[in-house]
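Got a structure here, written out as structure tokens. Questions coming.
Only one protein chain is missing; all other protein chains are in place.
For clarity, chains are labelled A, B and C in written order, and residue numbers in each chain start from 1.
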Amino acid sequence: MSYYDLDAILTDAEKVPCKFELDVPDLGYLDNNPSQGLKAQTPVSLPLWLAELLALSSRTQSSNPEDSAPFLTLEMPKALSNEVVSALKADPRAVALRDQTHNMYGLATRMLDLFEEPEMCAVLRRTFVTRAAETALHARKAGATDDVVRGEGFLSGLEEWERSLFRRAHDGNKACKEWMEGVKK
Amino acid sequence: MDIDDILREVDPSSSGLPSETRDLQSLTRVWVAERSTPELLSWPTDGLVERVNGRIASQIERVEALTGDMDPRSNFALIVIQTELERYKFLVRSYLRARLAKVDRHALHYLSTPDLRARLSPTELAYATRHQALLHNHYLASFLGSFGPTLQNLNDTSGNITMIDTPDLESAVFIRLLRDARVMGKGVDADGDVQGRTGDIIILRWSDAKPLVDTETAELV
Amino acid sequence: MYGDLGNKLVHHAKRAQNLAHLPPYQTELVRAVTREVRDLEKDLADMLESFEGGFDPHADQAKSCTMLVNHLSIRRNKRCLLAYHRTRTDKLEELVWKGYDLVDLPGQQVSSNSGSNLAATDTSSSSLSPQEEDYVRQYSDLLAAYKGQWTDIDLTGSLEPPRDLFIDVRVLKDAGEIQTEYGAITLTKNSQFYVRQGDVERLIAQGYLQKLG
């Protein structure tokens, strides 16, 4: 992960459902309720940059990781719910990933780092490769125009990694065509 | 060992290719490599770039001596010389700028240890140090200066992300085998292990390709 | 919540990354995020002070949670601010490499697409912050110094591989007299020349000349 990378920073802003394990009087604002204080087990939605370290830091003094208690516990975000993963398993091309989140794969790598989910990992890899091949086909069709990622249907559902792939495929085709035309000069 | 090897050992300059040709081949190879790897490679220690640059300078002098105010159309040799000169200038320019782009992107990383600093030429080192200072001053003047002193650094490595960005050494590259060799590379589901033949083009992670490139078993393409 | 403004900055940066020109510096937003950091720093200091040095993070878990949240928010904002400024300095450096100097920069929005006169846009206010203007000056000096080590290869020359050494060009706007090794040429609008490409690359990039196919 890169400190200055804008996509990494935006992925870090993805919200994840979580619950605090203790009452925190000063953090009511996280639940839009500054005057009430935050009660343990209240479901809140927090960005990864905040939630991840709260889930990984220990609030108790213990050298044994087994009974270290975190400040909060995380859950899978909706974009990576069972329904979404099942839909991707059925047909990777049929899901508009961008509607789930712009940073679908970026979010997934972060969550897969936190949760052991071999099945989801396999489905996402297949999804990524299958959709990449499809993306390349569209990039070829888009031809030597500069009208990048403005198509409807499949293209409008591309998330950020896929958009980058589309641009790469498109730029490669375009540079090659331009060279071919330039040779004659 | 044959007679050529023996000759080469007694007199290194007797090697099969003229040194000009060899330098072009080396320069081309370091250029392609620098354009193709995620990390900065070592500045050639054999004086390659300085030597080529010196030859370029004397060729420019030659051109100036040959050029009066004559019509360029009339002097074919001059056109040939200048055409080649432009090709060399492009190679060196693109090479230097490919390096500088990497230095800029990960300056703090390359300045962080003596080993990494040793990859830079003296002028690159001076440039990187000064550039980093300019950036830090710019941040300080724009916002960072009003933070508490402990927050003003740019090299904090605590927490879950380090501020010192590093090149991704696991990112993939294309190489060509320069001789038959066994090629091993890390993969997700399984690692790869292939008996490769001279001329094979192979995709693998840079961390796995680097040892092959360092021993001239392979080159970047 | 904390970090929301920082996020806005990053979205600005992301948009700027894909633009040919540099959009105006977000003075207000930068100021607001900076203020947020200072407030959070002060809150943290106050909290620590209230314990008078006797703070035990494991005894007062709620407090230590609040402090961790503050601390993370500060870090987050710092990262957003740095990334925003870095994205812009990257673009500024790119312009310096392309041969723009400070006088040109306010006009770079227009010139990047239409190739119109650089000087004609002096009505638009600068999209750079004063600090960015300083930075451009200093980086130009740094680049000039580095370039000076490699005068023979013209470091800021074209990154397109050379094709034909001599090319036909048409003059799109008056550019005065240039020196070539074959003598001086006066570039007046609509005239055509057979020139050494290396002598005019900068003028082509800046839209004064057009290369003819």
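One rule holds in what follows: a contact is a pair of C-beta atoms (placed from the backbone, for glycine too) under 8 Å apart; a residue touches a chain by one contact, two chains touch by 3 or more.
By definition in this document, contacts and distances are computed from a predicted model.
Undergrad: Which name from "Centromere protein M", "GPI-GlcNAc transferase complex", "DNA replication complex GINS protein PSF2" or "RNA polymerase II transcription factor B subunit 2" does UniProt give the chain that's left off?
TA: "DNA replication complex GINS protein PSF2"
Undergrad: Of the chains you can see, which ones touch the chain that is left out?
TA: By the stated touch criterion, the chain not on view contacts A, B, C.
Undergrad: Among A:79, A:95, A:142 or A:169, which one is in touch with the chain left out?
TA: Of the listed residues, the one touching the omitted chain is A:169.
Undergrad: For the full complex, which residue in B:55, B:117 or B:210 touches the chain that was left out?
TA: In the full complex, the listed residue that touches the missing chain is B:55.
Undergrad: Counting contacts across the full complex, list the positions on subunit B that touch the omitted chain.
TA: For subunit B, the residues touching the absent chain are 1-2, 4-5, 8, 12, 15-18, 20-22, 24-26, 28-29, 32, 35-38, 52, 55-56, 59, 62, 76-77, 79-81, 83-85, 87-88, 90, 94, 97-98, 100-101, 104, 158-160, 168, 170-174, 176, 178-181, 183-194, 196-205, 208, 215-217, 219, 221.
Undergrad: In the complete complex, which positions of subunit A touch the hidden chain?
TA: Missing-chain contacts on subunit A: residues 53, 55-58, 65-66, 68, 70, 73-74, 105, 108-109, 112-118, 121-122, 124-126, 128-130, 132-133, 136-137, 139, 161, 164-165, 168-169, 171-173, 175-176, 178-180, 182-184.
Undergrad: Tell me which stretches of subunit C touch the chain missing from the display.
TA: Given the touch definition above, subunit C has residues 48, 55, 57, 64, 67-68, 71, 90-91, 93-94, 97, 159-162 touching the missing chain.
Definition applied: only the chains that are shown with their structure count from here on.
Undergrad: Hey, which pair has more contacts between C-betas, A-B or B-C?
TA: Of A-B and B-C, it is B-C that has more C-beta pairs in contact.
Undergrad: For subunit A versus subunit C, what separation do you get between their C-alpha means, in angstrom?
TA: Taking the average C-alpha coordinate of subunit A and of subunit C, the gap between them is 29 Å.
Undergrad: When the C-alpha atoms of subunit B and subunit C are each averaged to a single point, how far apart are the two points in Å?
TA: Each chain reduced to its C-alpha mean, subunit B and subunit C end up 25 Å apart.
Undergrad: Hey, what residues on subunit B touch two or more of the other chains?
TA: 159, 161
Undergrad: Where in subunit A do residues touch two or more other chains at once?
TA: In subunit A, the residues touching two or more other chains are 3-5, 53.
Undergrad: Going by the contact rule set out above, which residues of subunit B touch subunit A in the complex?
TA: Listed in rising order, the residues of subunit B that touch subunit A are 159-165, 188.
Undergrad: Considering only the defined contacts, which subunit C positions touch subunit A in the complex?
TA: 1, 3, 7, 10-11, 13-14, 17, 57-58, 61-66, 68-69, 72-73, 75-76, 79-80, 82-83, 86-87, 163, 213
Undergrad: Which residues of subunit A touch subunit B in their complex?
TA: Touch list, subunit A to subunit B: 1-5, 52-53, 56, 125.
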